[in-house]
Every structure is written in structure tokens, then in C-alpha cells.
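To keep things clear, I will list the structure first and then write my remarks on it.
Complex shown without one protein chain; remaining protein chains in place.
Up next is chain A:
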Amino acid sequence: MVRTLLVRGLLTGLLAGLVAGGFAFLFGEPHVDSAIALEEAAASGHRHDAGHGHDEPGTDAGHGHGEEAVVSRPVQKAGLFLATGLYGLAVGGVFALVFAGLRGRVGPRSDGRLALAAAGAAFTAVVLVPFLKYPANPPAVGDPETINDRTLLYVVIVLVGLAAAAIAVATARRAASADPWVRWSSAAGGFLVPVIAAWVLLPGVDEVPDGFPATLLWEFRIASIGTQLVFWAAFGVLFGWACDRAAARSAAPAGRVAPASSS
């Protein structure tokens, strides 16, 4: 049972990752290209004070996006699908194991509905909560010197989002016998209190260079959150659909013949 769920999470995660990669390729890559063009123009203008820390000296492009880069732009665009596919595989596997633990204990009673609810909760906790504090940035935005600090803050807010989701689920469970309004508002409070505290208490990051086009930044951020939304929507639907299909199939042989049987 657990094995089946894990395999299902890995495969549907991989598939949803590739779908999200397709979305990112179509709607995100043009903005990445524009940002890299700006970055390279800036780097060739003032190569030494541009602050592109993590590159070998003497490379033309600050981040190594140019011809001499470790990985060329066309390969990076193929790498996008590798990145979203592997991300989906890893996230889908972890999701499936959490799902296996939640199943029959909390949330909707049917697997399909639980999958959709859990995917929505996961999107909110690990994508939306971090995004509202530390929104995605295109290349050329962000100081390479602060990458470690920014990565740490990002990991912290992802953990806060996950903890807040766990608190909300535990709160809803403890208030199971209460009036639905009390139950849902206490669960919402259990989620929002730690999240809002983290939004207020964690330091902000403001590293958009002067003169960076606001429209490009906005469109890139929409494409980025859209990529994650496509991933979690596709994953929730695929995982839930696979669960419901498996449940219907295991129920059929007991006597009633499945309506779609082809013999």
C-alpha cells in the first residue's frame, strides 16, 4: 500500500513537473532571456563593480550565461525540464508519504478529495507563503554576495509554512466535534498566526537594481508563481485521479462489474 502510494507520487510528480516545465518554457523563458540580456549589458558596462561574485574572473558575462558559460543557454532551457521534472519527482515522493500518514486520519475521507486538499495546502504552505515574503526574482536581480543568507531565509520560511499547515491540521482535528465555524476559524488562525509572525519578524530582501524594468519583474514573478500553480494543480489532479481509479478497480472484482470493462 505504502509502496503503491510512493510510486504513484513519484510518477505523477515527474509528470506534473514536466507539465509545469512546459508552462515555464512558454511563459517564463522569454522573461529569463530579457533579464539575462540586461544582466550582460550591465556586466560588460562595469565588469568589476557589478558585484557578480560567484564567477571566475575574466568571464564576460557576470553569471556565465554567455558563449563561454559552463552550460549554454539552449542547454539551460533543456535543463529547465530536468529541474522541474526532478523537483516534481522529489516533491511527489515526499507528498505521497505524508499522504499515506494522513489518509484515514485527517481530512476528506476519499483519497481523491484528500489528494486535492493536500496539494492545495502544500501549494499554500511551501509556495505561496514563501512567495509573498521572498518573491521569485529573474536573473540580474539579487546580490550574489547574499545568496547564502537569502537561501537560508527561504528555507526558514518554507519550514514555517509547513509547520503552520501542520498546526492548522492539528487544530482542526482537536476541534473535530465543535461547530464548523469554530473549527474552520481556529484552523485558519492556527495557520495564519505563525505565518504572519514570520512575515513580520523575518528580515526583508530588497535587491532590485535601480532602473530594472518593473514590468519585466512583475511578468517574471507571475510566470514563476504560475509555474508552481500549474505544478500543484496538475499534481493534485493526477494523484487524486490515480487514487480514485485504483479504488474503483479494487472495488469492482467483488461482484459488481466495472462499467468500462472491455470484454
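Observations, loosely collected:
Quick note on the criterion: a contact is a pair of C-beta atoms (placed from the backbone, for glycine too) under 8 Å apart; a residue touches a chain by one contact, two chains touch by 3 or more; residues count from 1.
Note that in this section contacts and distances are computed from a predicted model.
For the chain that does not appear here, its UniProt entry gives the protein name "Cobalt transporter", which is one of "Transcriptional regulator", "Hydroxymethylglutaryl-CoA synthase family protein", "Cobalt transporter" or "Nucleotidyltransferase". When the omitted chain is restored, the residue from A:Thr12, A:Thr84 or A:Thr171 that touches it is A:Thr84. Where chain A meets the missing chain, the touching residues are 1-3, 6, 21, 24, 28-29, 32, 52, 54, 63-64, 69-71, 75-77, 79-80, 82-84, 86-87, 89-91, 93-94, 97, 100-101, 103-105, 109-111, 114, 127, 130-131, 134-139, 142, 144, 147, 150-151, 154, 220, 223-225, 227-228, 244, 247-248, 250-251, 254.
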